[in-house]
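Below: one structure in structure tokens.
A single protein chain has been omitted; all remaining protein chains appear in their positions.
And now, subunit A:
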């Protein structure tokens, strides 16, 4: 009798365990997309790195509208990218998602899955920032946050040692064109025997960001290997940038160590790079910013906010994105994290025009950023496969830099790789 009772308990336990496991397996993805209880809405926003959206800033929005905001921060833009594409078209994305320009064009293929920006906000952003976020149907689908207008950061002490001018106005005149830039670099390398710039691939980045069309045409035709501009950029980088660079690419262990040790004299630097230099090389003095970039201007980096169409509170989410990208809020974000605003109106603010960066020898980095942003005339068309093409071309430059392949072989390898995509 006893054993039977035990066995029955066992049977029930067995069924219970099994069903519990099955249920657990099924109930995973169904997360609650923001609960609405009696008019009180909770919104989620997902960003990465540092957008400058502090708790205090978001509390201001709550105070104004009564809408609570929960902020999820991914560690890197790559994490955010993986999460974004896995959930786009399904469920589980935050009400407002941050998107980086690197994978922004990939996302534009799915612009129909995003809620468009209301018409009355059009014109808030810089033209090219808005153009890039407008899809084939003419819908503006993303709210621009920051941009990366490039300038040249340089080490005044090393410039002096090499017999170059050190004053930031004089230095700015050294770099009207890329040729002039490389000539200065060559004379620096000759005088000191040390590399002038940090990496060859950042020059490639700078050159490609000044082209109208990179690897794909707006109608989807792939022109990567036939585009003479790309070939010219590659030639320039290999012939002139590789010999004056300390490294092939950025972000490696050696690159960081070299920056901390102060081994190179200049960098192409968008505003978000200032914080990185100051943070990684706190003991290196002499950094300054020249209000110049070869051949005018160039943009490197920056982000957008988007509102997925199938979210639970699309309207409130649009309100939040609107508020966060308003010129006033962007200035606050700039003060919090140095993210340079993409709204012309924000660029008139005294907070920005008067901003002085202590680490860079009190350079007026706010005004420099504004000038560099105004110098940007081209918005490079980056197709959905831009990231792959550009990454492969960077690898080709790296192979030449490392001496693994010569210029032609590396180019041909790239052509083979591109034809396989």
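Operating definition for what follows: a residue touches a chain if its C-beta (ideal position, glycine included) is under 8 Å from a C-beta of that chain, and two chains touch if they have at least 3 such contacts; residues count from 1.
Convention: contacts and distances are computed from a predicted model.
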- Query: Going by UniProt, what is the name of the one chain that was not included in the view, given "2-oxoglutarate ferredoxin oxidoreductase subunit alpha", "Glutamyl-tRNA(Gln) amidotransferase subunit A", "Cellobiose transport system permease protein" or "Fumarate reductase/succinate dehydrogenase flavoprotein subunit"?
  - Reply: "Cellobiose transport system permease protein"
- Per the touch definition above, residue among A:179, A:226, A:362 or A:402 touching the missing chain: A:402
- Item | Residue of A:90, A:122 or A:231 touching the missing chain in the full complex | A:90
- Could you tell me which of A:106, A:216 or A:371 touches the chain that is not displayed? A:106
- Note on the structure: Given A:59, A:232, A:257 or A:356, the correct residue touching the omitted chain is A:257
- Have a look at A:82, A:191, A:232 or A:356 and name the one touching the chain we're not showing. A:82
- Task: Please give every residue of subunit A in contact with the chain that is not shown.
- Result: 4, 7-8, 10-11, 14-15, 17-18, 21-22, 25, 82, 85-86, 88-90, 106, 110, 113, 248-249, 251-254, 257-258, 261, 388, 391, 394-396, 398-399, 402-405, 416-417, 420-421
